[in-house]
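A protein chain is absent from this complex, but the other protein chains hold their places.
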Amino acid sequence: MSDNTNHLRLKLPAICFLLQLFTIILFAVFVRYDHETSARLWHQELRQHNKSKLENDFYFRYPSFQDVHTMIFIGFGFLMTFLKRYGFGSVAFNFLIAAFAIQWSTLIQGFFHSFHNGKIYIGIESMINADFCSGAVLISFGAVLGKTSPVQLLLMALFEVTFFGINEYILLSVLGAKDAGGSMTIHTFGAYFGLMVSRVLYRPQLDKSREKEGSVYHSDLFAMIGTIYLWLFWPSFNSAITAHGDDQQRTVMNTYFSLAACTLATFAMSALVNGEGKLDMVHIQNAALAGGVVVGTSGEMMLTPFGAMIAGFLAGLISTLGFKFLTPILDSRLKIQDTCGVHNLHGMPGILGALLGALVAALATQDVYGDGMTDVFPLIADGSRTATSQGVFQFFALLITLGFAVVGGSLVGAVLKIRILGSPLDTQCFEDQIYWEVPADHPDGYGHMMAVNSEDQERSASI
Amino acid sequence: MSDNTNHLRLKLPAICFLLQLFTIILFAVFVRYDHETSARLWHQELRQHNKSKLENDFYFRYPSFQDVHTMIFIGFGFLMTFLKRYGFGSVAFNFLIAAFAIQWSTLIQGFFHSFHNGKIYIGIESMINADFCSGAVLISFGAVLGKTSPVQLLLMALFEVTFFGINEYILLSVLGAKDAGGSMTIHTFGAYFGLMVSRVLYRPQLDKSREKEGSVYHSDLFAMIGTIYLWLFWPSFNSAITAHGDDQQRTVMNTYFSLAACTLATFAMSALVNGEGKLDMVHIQNAALAGGVVVGTSGEMMLTPFGAMIAGFLAGLISTLGFKFLTPILDSRLKIQDTCGVHNLHGMPGILGALLGALVAALATQDVYGDGMTDVFPLIADGSRTATSQGVFQFFALLITLGFAVVGGSLVGAVLKIRILGSPLDTQCFEDQIYWEVPADHPDGYGHMMAVNSEDQERSASI
Partner (left out) sequence: MSDNTNHLRLKLPAICFLLQLFTIILFAVFVRYDHETSARLWHQELRQHNKSKLENDFYFRYPSFQDVHTMIFIGFGFLMTFLKRYGFGSVAFNFLIAAFAIQWSTLIQGFFHSFHNGKIYIGIESMINADFCSGAVLISFGAVLGKTSPVQLLLMALFEVTFFGINEYILLSVLGAKDAGGSMTIHTFGAYFGLMVSRVLYRPQLDKSREKEGSVYHSDLFAMIGTIYLWLFWPSFNSAITAHGDDQQRTVMNTYFSLAACTLATFAMSALVNGEGKLDMVHIQNAALAGGVVVGTSGEMMLTPFGAMIAGFLAGLISTLGFKFLTPILDSRLKIQDTCGVHNLHGMPGILGALLGALVAALATQDVYGDGMTDVFPLIADGSRTATSQGVFQFFALLITLGFAVVGGSLVGAVLKIRILGSPLDTQCFEDQIYWEVPADHPDGYGHMMAVNSEDQERSASI
């Protein structure tokens, strides 16, 4: 038994209890039901404005929320189960850190966006935003998957949510940038934050765990559950907080076509770049999703269906090429070990999506948007900004996001290096047995390997 | 070939045909489309009340219904696939008995709640309630999982639905208790009913099947599909039939935060109670869900977000401790063999939820609820009851539920002991091969074990 795991017995409970109790206290002090969630406030509003109960925003946001919720817990969770010996950790640590992040981000985002008279008022929209923020943390988790302890991951979530909140506040509230589906705030931020953490935590000896970094046949099928759910519900993700009416429907449609075109591009490139013309599950599981990322900013705009398709198509190409050619270089040259290839799925498509958003914003005309301009670009509609300057602000938003991600990720990476946090040894990466009771003495499946590995563990622990 | 299985050839078809045909006849005689489902009635209502088609309650309940439906068939079904050799039985018997229970409970609940002029009128709300009732049956199924034949299970569903209907009627209609998410009617009832059935069917020789009671690596991942879906959609479960508007949104939010806090408590306790500091998949798969159970009664009340968190946190602690310390005692001392640990996931958290509901009801004030009091506590709002007496009635509701569960479960357990129902031998528990054509002569996966077991079967059959 390694020292690491013995320490986990106290460290993990300690950080879980601490974070949860601290969160409960802050909720008790600051968080209240908003005007649609409180019995008194909502019924007051009903009476004063002669409203119908059916106008509660619950009915117009909750189905989207549930799709996003599915993406966060099933989508991200199962996407990462492709690792043959890290399925428990993938789906369950995803579960743990998302469960914490949605609470913590309710506080952080609440302070920035719905803090009135010393209280944070929350409702269905804050729940969607909390899930979004936890999405960014899970993207970063993808970069460090299998190489970090749950204690490290919870600390990463604590800090990353905070940086996320500040960056999002600057983008949306200070710069007036639009980013409903989070090409910048979620994908670009989450990816480069995670890559920087991974850079700081670089493991020169990771080759000792490489044989465990692959998949088995059925772990690839589990991962496809994650992939397909992310793909399916991405239209809900991008549209979940856009303005009611045409905006939501248009965002859904753009995302739908972008993803469809991206899928064909991914299959094509996957066969093309493989020497034998075979398809690679890694590409299908990941690059086919880049079409959702790339229209995260522009999805609510008048992108046109064929514009969405072109965007998705390019994202699929770039992402697949990234998996084939860039990931190995990041590892060998830049010392960035990116377990899930988040740079290819979220990083590059996120940047492309931000640039596309800036372009489409700069091209906005009254003729195309009509009265709908108010919902999509309120600052253009009220005359305080031209379309071109909106485009420029969008571009600056990307730069600021990259800055926050790189600086934040580096700082947090440094914090996570603290020895006491129980990071696994280089020989123990991508291995559930470090943190989990694993069915072991079973003649099927993983039985034999586990036994072998158990010896490895002893050895590495005694080093 | 054992005698049991040969008999199944006629018994299972016989009971399926009998129950289904009987149900069809009762539906033909009694069941009619309600005012929102019938073409004539709804269009009459549209004309008379100058309504819009979009006010049909379908649009305000159906998304919740589909989430609940997913929990019943995917959630419960896959949660139980953790057993390495009972995956087919887990997901498919769950499917079978739920498919029967939703039909039967439409009748039973219809007689109690929507019987007018000799007819039962049904619509989207009756579908949700039918799914709820089948949830209770599936909880009981969890207690006896792997130790009962499908014939026994269908009979259990037949009787349990009936007891459920009576208990629910007494609680909601006679006592005026509130229990929208079913801490009492569904979880407490289903758990203790199943535990009593399991007690009556106690198998002193079950150790002969113990080696099959565990999981393999991938069966634990299949189970996580069930867990995560239950966790995700629990907010929809608790809110599916609460009043429109703030009530639904508040219930969703309370459940969301309760579950999040419960998850952290579960991970913490799981690491703490394990000697080596490792996490146990059984805890994560089950105890992390106790946060949904515990706010089943109080979720629609003004519990406050931090109140929900405290409830969920405690539920996670209790549930994990139950799995570690109580389940073995139930088995050895009380002769209750609880395959899925429903006592920890549904039993104790259900009781805690009922008590919490009584407490929060007793604390209700006009100041906090405003005009919304009518929706949450109509009997307090119209002055026919004080908050304190509502709390007392809630408490009595718990006692009555426990009574019905214990008496009902004992009686039904006695019925299920009838020899002809084809209960598996003690050596054949947790084994799909008794009831299923299983891929057998395959070099991968389960091939070898199955062959070995086949001999076991012959032997036990000839005893």
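For reference, chains read A and B in written order, and residue numbers begin at 1 within each chain.
Here, a contact is a pair of C-beta atoms (placed from the backbone, for glycine too) under 8 Å apart; a residue touches a chain by one contact, two chains touch by 3 or more.
As the structure is a computational prediction, the values presented were derived from the model and not from experiment.
Peer 1: In the complete assembly, which of A:14, A:28 or A:271 touches the absent chain?
Peer 2: From the options A:14, A:28 or A:271, the contact with the absent chain belongs to A:271.
Peer 1: Taking the full complex into account, find the residue in A:261, A:336 or A:412 that is in contact with the omitted chain.
Peer 2: A:261
Peer 1: Which of these, A:309, A:330 or A:416, touches the one chain of the complex that we don't see?
Peer 2: Candidates A:309, A:330 or A:416; residue touching the omitted chain: A:309.
Peer 1: For the chain not shown, which residue from A:228, A:363 or A:379 touches it across the whole complex?
Peer 2: A:228
Peer 1: Decide which residue listed in A:13, A:63 or A:357 touches the omitted chain of the complex.
Peer 2: The single option touching the absent chain is A:63.
Peer 1: In the whole complex, what residues of subunit A lie against the chain that is missing from view?
Peer 2: Touching the missing chain: residues 55, 59-60, 63, 67, 84, 214-218, 220-221, 224-225, 228-229, 231-233, 236, 243-250, 252-253, 256-257, 259-261, 263-265, 267-269, 271-272, 274, 276-281, 284, 288, 302, 304-306, 309-310, 313, 367-373, 375-376, 445-446, 448-449.
Peer 1: In the complete complex, the non-displayed chain touches which residues of subunit B?
Peer 2: Per the touch rule, subunit B residues meeting the hidden chain are 1, 5-10, 12-13, 16-17, 19-20, 23-25, 27-28, 31-33, 36-44, 46-47, 53-54, 56-59, 62-63, 66, 69-70, 73-74, 77-78, 81, 87-88, 91-92, 95-96, 99-100, 102-103, 122-124, 127, 150, 218, 222, 225, 435-439, 442-446.
Here, only the chains that are shown with their structure count from here on.
Peer 1: Round to the nearest whole Å and give the separation of the Cα centres of subunit A and subunit B.
Peer 2: Chain centres of subunit A and subunit B, defined by C-alpha means, are spaced 33 Å apart.
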